[in-house]
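One chain of protein is taken out of this complex; the other chains stay put.
Letters A and B mark the chains as written, and numbering starts fresh at 1 in each.
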Amino acid sequence: MRKVAVVGAGMTLFRRRLQETGKELSFEATRMALDAAKMEIGDVDAVIHGTAPDAFDGVHMKGEYLLDGSGGRRKPYMRVFTGGGTGVFSTIAGYWHVASGLADVALVVNEEKMSSCQPHPQSVFAHIWDPILDRPLKPNLVWIFAMEMNRYMTVHGIPYEDIARVAVKNKRNAVGHPCAQLADPNITLEDVMNSELMAWPVRRLDISPPSDGAAAVVLASEDVVRKRKLRDQAAWIKGVGWCIDSTMWTDRDLFFPEYVNRAAKMAYKQAKITSPRKEIDFAEPYDPFDYKELHHLEGLGLADKGKAGLMTREGITERDGDFPVCPSGGLLGVGNPIAATLGLKVGELYWQLTGQAGKRQIPNEVHTGVTQAWGDLMQYGCVVVMGA
Amino acid sequence: MTDRIGRWPGAELGPKDLESGAVTTVRYRPEAKFAWSAGEAMSRFLAELQEGRLIARECKGCDRILFPPRMFCEECFRPTDTWVHVRDTGTIETYSISYLDTDARRIIEPILVGVVSIDGASPKMGIMHYFGGMTKDEIRIGMRVKAKWRRPEDRVGSVLDIEHFRPLREGER
Partner (left out) sequence: MKVGIVGVGITPFRPSTPEFSWKELMYDGAQRAYADAGIDPRTDVDSFITCAEDYYEGFGIFDEFTPDQLGAVLRPMHTVGGDGIQGLANAYMQIQSGLAEVVVVESHSKASDILTFNGIVAHGLDPIWNKPLGGHPNYIAGLEMDAFLRGSGNTAKDCAHIAAGNRQAALLNSAAAYGARVTPEQVTASPALWAPLRSLDASVPADGCVVLVLAGEKAAHKMEAPPVWIQGIGWASDSPSLETREWVSPQYARLAAAMAYRLAKVRAPAGAFDLAEVDDKFSYKELQHLEALGLAKRGQSGKMARRGDLDGNGRLPTNVSGGSLGCGNVLDASGLHRAAEAALQIRGDAGKHQVDGAKRAVVQSWRGLPTATGAVAILGASG
């Protein structure tokens, strides 16, 4: 199996509404990543694009529509789509393009333009439900998160305060992120716990916002890293894993994300990690809601079931803590343009591991990080372990 | 490198910029209409709902009663074996008290919604539905509930043939 490294990354601002078209956003992120990797589009052998529901951008087969902005013209171009998991999954697809030997350099570009959808991107989520079982009940997307959060809290007896603390941590962490939409250096636990009740137990500040944005990473084989002398700016992909659970979410107990656990085990096995909490230095789990960070830390085997909340309470997951989690500020702090969260997950791992995270740089030395994304109907988990 | 980047791309727009014409926009509404064949399992499921009954499928391969019903078992990967009626009573597995409707508009009287596991099906097998006949302070995980059916003449073959699930009363089955 060929070794593959991330050698450059880029991302646009994440904002509720950006003026740039989806093609322009894709181009900006791609150009930044290529510049960072000291390459031109002619150096790229294959392009992988990740983008979530077509209905946001309002174009059927939107992967095709975005390909020229993504550098895909007259190249092997592939779109992959795993709902919210796409933020990390496209990197996994990029990984096998290079690891297989079919490409020496692969460009992974993720884009989302939720603001195109009128009157509100929320309406797209009406179409993710089963047409016979769920849709007639006119469900709101927040309901399913609320149900999962309730189950998680009740089974383990987790106080809401422990969950709200994650939102405070991440929105404060995001102050160091140049692209952040919702950074807030002064946010308090009371702010979160008193914010508007949406669907109990979920409150407004527990949720990450819809955003526009794009991000890109450049993947290169070991030979390319050597020939182009990119070792100092390379972060190696050590393990990848992905897993999908049954469509029938009402037949599953939502308190533990089994699909994240299996994806993690697959990635850890490849990375030869047997004690993840000891052998990994920091994590960027997917945090579209604050409780998801805890839920996913447990799924990733980085905390015992029901115990992730203690880590936040004790300051362990702060940027200067023993095990930093979401040093980027996460989706909660920076924004959630679904697939473009690539920049906050794989991108953040890259910048931290190569010492390029600026104000967000974790003070302790970090050598190995894990990132994870989640998607579909409480169904999809994908995990990437990187090291430098 | 992130310190050396002076400009992070992106031009932010305000909430009114699209409507006010400050930014050139193009509008389009796609012609996107679908009618999904319900298929064998769901067609029978809906027909039974119209009759005021819940139906499941049994898989003899793993000895499970699958609800909602399906013609193939996803665990054994084999066709399921027989139709089995299940009860219209169950247990609340999880719920939410929602102050948002489907278009994210705020509502004053909350909607009580959640997952109810159905008696007679294998453990944890259930559906999402509304809860009623209880206040937001009374609802809890573990509550025993029963379907409140619409009148026969109002049923159309839909999950909405059940109005909601309400608390199971003392001595009821």
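As a convention for this text, a residue touches a chain if its C-beta (ideal position, glycine included) is under 8 Å from a C-beta of that chain, and two chains touch if they have at least 3 such contacts.
Since this is a predicted model, take the numbers as computed values, not measurements.
S.K.: Taking the full complex into account, find the residue in A:Phe14, A:Phe27 or A:Phe89 that is in contact with the omitted chain.
M.R.: Hidden-chain contact among the options goes to A:Phe89.
S.K.: Among A:Phe125, A:Trp143, A:Phe255 or A:Phe323, exactly one should touch the missing chain; which is it?
M.R.: Spelled out, the listed residue whose C-beta touches the missing chain is A:Phe125.
S.K.: Out of A:Ala9, A:Ala33 or A:Val80, which is the one that touches the chain we can't see?
M.R.: The single option touching the absent chain is A:Val80.
S.K.: Which of these touches the unseen chain: A:Gly10, A:Gly58, A:Gly87 or A:Gly176?
M.R.: Of all options in A:Gly10, A:Gly58, A:Gly87 or A:Gly176, contact with the hidden chain holds for A:Gly58.
S.K.: Name, in rising order, the residues on chain A that touch the hidden chain in the full complex.
M.R.: Residues of chain A in contact with the hidden chain: 1-2, 21, 51-55, 58-61, 63-65, 67-68, 72-83, 89, 93, 95-97, 99-102, 124-128, 130-131, 240-248, 258-259, 262-263, 266, 375-377, 379-380.
S.K.: So that we can see where the missing chain sits, which residues of chain B does it touch?
M.R.: Missing-chain contacts on chain B: residues 26, 28, 30-42, 70-72, 74-77.
Keep this in mind: only the chains that are shown with their structure count from here on.
S.K.: Any idea which chain A residues touch chain B in the complex?
M.R.: 11-20, 25, 28-29, 32, 36, 58, 60, 115, 118, 120, 122-123, 126, 131-134, 136-140, 142-143, 146-148, 150-151, 154, 178-179, 197-202, 212-213, 233, 246, 248, 250-254, 351, 354, 356-360
S.K.: Name, in rising order, each residue of chain B that touches chain A in their complex.
M.R.: 1-3, 5, 8-15, 17-18, 23, 27-28, 30, 36, 38, 42, 45-46, 66-68, 70, 74, 93-104, 110, 113-115, 124-130, 136, 141, 158-160
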